[in-house]
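A protein chain is absent from this complex, but the other protein chains hold their places.
Moving on to subunit A:
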Amino acid sequence: MKEYNLNESFITKIAEEKALTTKDLQVYYGNNHAIFDANLEFPRFEITALIGASGCGKSTFLRCLNRMNDKRARVDGEIMYRNLDINSPKINVYEVRKHIGMVFQRPNPFAKSIRENITFALKNAGITKKEILEQRLEQSLKDAALWDEVKDDLDKSALALSGGQQQRLCIARSIAMHPDILLLDEPASALDPISTSKIEETLETLKKNYTIIIVTHNLQQASRISDYTAFLHLGHIIEYNTTANVFTKPKMQATEDYVSGNFG
């Protein structure tokens, strides 16, 4: 593998409104330092892609953003969300996760009906009015482009859906909570091309109302759907810029090698 200077980086500052900012974020798995000094600003109502080779830390970084690394890793540094450091131990993590939702690599619907999948967390969050639940159910499924396919089968098991439908259900489940930010960890990597393009279309529509941060190892996908792209290498953020710049005018040699396929 080619050696790059990991301490050199190009991180652009965001002019527009920020949804989330990380300051000197460090992640340690035991003695293993996994993320080094991550300083990123995520613009509101845009799609930001995190790219990089397997094991570069992009999923680890993403999971910090709604505290899913609690109990798995030590995370130092600040994550600023609405002037609040959500990485602080005083923060109610359950509340954080209601504002910052997450969709995982493999579809993981609950072993419940489609309706229950969506409404379960809502009821738990104290929403009990039937009309509101119904309205959220329909709206989130529409937003996730799943409504037309399942509207007659809402009481059937979510496990009977295809992989692509399950993943869109998981997206719907997240957005039914009306989060601010949606984190997606390679949401299309287990899906076929048709399901993938449906998910991508869904994300394009969602970005009107949500800030989206997506980890992907599919470079075409990153260049197709994202507005900003961060390139990670061995736990360091090497380059962060608008997607157009990252893919066409990369500033760092490592980025250029990676996006042009000359990496490793």
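The rule is simple: contacts are C-beta pairs under 8 Å (C-beta built on N, C-alpha and C of every residue); 3 or more make two chains touch, one makes a residue touch a chain; residues count from 1.
By definition in this document, contacts and distances are computed from a predicted model.
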Of "AB hydrolase-1 domain-containing protein", "Nitrite reductase large subunit", "Phosphate transport system permease protein PstA" or "Carbon monoxide dehydrogenase", the UniProt protein name belonging to the chain not shown is "Phosphate transport system permease protein PstA"
In the whole complex, of A:78, A:116 or A:227, the residue touching the missing chain would be A:116
So which of A:44, A:106, A:142 or A:251 would be touching the chain we can't see? A:106
Absent-chain contact - pick from A:136, A:173 or A:198: A:173
Touching the absent chain in the whole complex: find that residue among A:95, A:134 or A:192. A:95
Contact with the hidden chain only, please: which subunit A residues? 66, 68, 94-98, 101-104, 106, 108-113, 116, 120-121, 124-125, 155-160, 170, 173-174, 177
